[in-house]
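Here the complex is missing one protein chain, while the rest keep their positions.
Let's look at chain A:
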Amino acid sequence: MSTTGALTIAVPRGALMKGTLDRLDAIGIDTREVRTNDRKLLFADIGVVTMRPSDVPTYVEAGAADVGITGKDVLTEQPEREIYELLDLDYGMCRMILATVDGPDPSAEALRRLGVMRVATKYYKTAAAYFERTGRQAEIVEVKGSVELAPLTGLVEAIVDLTATGTTLAENNLVIREELFASTARLIANPVAHKLKAAAIDEMLEKLRAL
């Protein structure tokens, strides 16, 4: 955490970046330099640091950033983080879903006949918690690349993944069977910054809420 009065803001790269910068502009933080400079990561003048969305909770928890913006999907996958979740920013809408190949549900058959369904995902904790909560035995297979490939090759019967439009699923002949939750961008804060920089954080919160 910087000891100056201004906030350090962790901004996610990728799908949430444009929406995030638009809102920062709207509350009076000039993000032109961030938009035009793709390689630079740290913009000290406006207190912005950019990173992968899944790294935002890491930086905010440690106090390396005072506040940050990331998806609810990331926060759900990292439930042990000691951070404040302050505001649902209502953009970056997507859904965490369970999908299988089209036709008869192969995961239901696997559960019935083999007692366990195999599920590929990048969201290990999210998926494990979901199957525990819904009383099903699942073998979770963690993959790093395209999850859609796993059920097509017979590696698994189902996938748990994030989808915005469902286009990639449809192109791979996959259908959505269940929705785990809807995800949007969230404003999070470091617990110490939330107390020591209360005025600055509340001001940012009010401005974002008013958009």
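Note that a residue touches a chain if its C-beta (ideal position, glycine included) is under 8 Å from a C-beta of that chain, and two chains touch if they have at least 3 such contacts; residues count from 1.
We take it that contacts and distances are computed from a predicted model.
Chosen from "ATP phosphoribosyltransferase regulatory subunit", "FAD-binding PCMH-type domain-containing protein", "L-serine dehydratase" or "Amino acid/amide ABC transporter membrane protein 2 (HAAT family)", the protein name that UniProt gives for the omitted chain reads "ATP phosphoribosyltransferase regulatory subunit".
Among A:L87, A:M117 or A:L180, only A:L87 touches the chain that is left out of the view. Here the missing chain is touched by one residue of A:L111, A:V175 or A:L196, and it is A:L196.
Within the complete assembly, A:A64 is the residue of A:A64, A:L111 or A:A170 that touches the hidden chain. Of the candidate positions A:A44, A:M93, A:L114 or A:L211, contact with the hidden chain is made by A:A44.
Along chain A, the points of touch with the absent chain fall at residues 1-4, 8, 42, 44, 61-64, 80, 82-88, 186, 190-196, 198-199, 202.
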